[in-house]
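Accompanying notes for the structure given below.
One chain of protein is taken out of this complex; the other chains stay put.
Right after this comes chain A.
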Amino acid sequence: MSPEALNEQRKKAVRLRLDGHTVAVASQRTGLSAPTVSAAWKAFREGGWAAVPVKPRGRTKGQGNTLGAAAQTVLWEALYGAPPQGMPGWSSAALADLVNVRLGLKLTQRAIEHWWETEGLLHAPWELNALAKKRTRAGRWFEKTVAPTFSLYPSAEQRWQGGVRRVAHPQRALYQVYLHGARGKLYMRCYERPPAAFDYQAVWASLPRPAAVVFHGALFSASQTLTEWLDRQTTLTVVAVPADIGLEHR
C-alpha cells in the first residue's frame, strides 16, 4: 500500500472511531490491522488530524540548508525594515544581494527561499485564471469582479496578487504582507504588529503603476483613511478577496 493510500485508510479509521465504532469495526472496514487502527486513533488523540498520516519518507526539502545566525539576523532586520527603493517588498534576489554586501556571503535565491520556507514565510500564488472555469463562489467572484478589473490592466506586469497574514512563528511576533508580481515572483515585508493603513499605503505606493492588486486578509472597508486614499488613486485598483471562498494563505 502506498503511503498516500495508507494515510487515507488511517484517516477513515479515525473518522469511524469518532463516529463511535469499535477498533474491530474500523479495522474490518478499512482493511487495516487493529494495532494500526489503534495507533492512528492514538496519534489523532495526541496530535489531531495532522498527526494521523505516517511520517513522510526521506529528507524534507531544504533540510540540509541552514543559514548562520549572522545571516539570519541581517535577513530579519531587512524584512522588518523598509525594502529597497522602488520595490514593493523584499524579493529573494534583493535579500541575497543584501547578505552579500553586509557579510560578504554569497547566497543563492534558492537558499533564501528555503529559509523563507523554514520560517513559514514562503507563499505560493493563487491560480486566479483557473477560477474562471469553476462554478463555485470563487469562480463567480472571479467572473464578476476580478476579470473586469484585469481587462483594464491587460499586461501581466500590471497584475498583482497578495495579502496579509499572521505567521505563527515560535520566537517572533510576525505579520507578513506578501505580493506576487509577474510570473509569481514573491515580495514581502514583515511587521511586529498588524499592519496599519499607512503600511498598506506604503506598499501600494511603491508598486509600478498602473497596477491592479487582488488582496486577501484585511478588511479595508473598515478603514476610512484607506478607503479615501484608494478612492483617490486613478492608476491603482485593489480588489479585496471575500472571506471563505477557498483563496486562503498557502
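Keep in mind that, in the parts below, contacts are C-beta pairs under 8 Å (C-beta built on N, C-alpha and C of every residue); 3 or more make two chains touch, one makes a residue touch a chain; residues count from 1.
Heads up, the rule we're going with is that contacts and distances are computed from a predicted model.
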item: Per UniProt, the name of the complex member that is left out, chosen from "Sulfate adenylyltransferase subunit 2", "SDR family oxidoreductase", "Succinyl-CoA:3-ketoacid-coenzyme A transferase subunit B" or "Acyl carrier protein"; value: "Sulfate adenylyltransferase subunit 2"
item: Per the touch definition above, residue among A:6, A:54, A:94 or A:197 touching the missing chain; value: A:197
item: Selected residue (touches chain absent from view) among A:114, A:189 or A:216; value: A:216
item: Positions on chain A contacted by the hidden chain, ascending; value: 15, 18, 20, 44-49, 164-166, 168, 175, 194-198, 200, 216-220, 222-223, 225-226, 243-244, 248
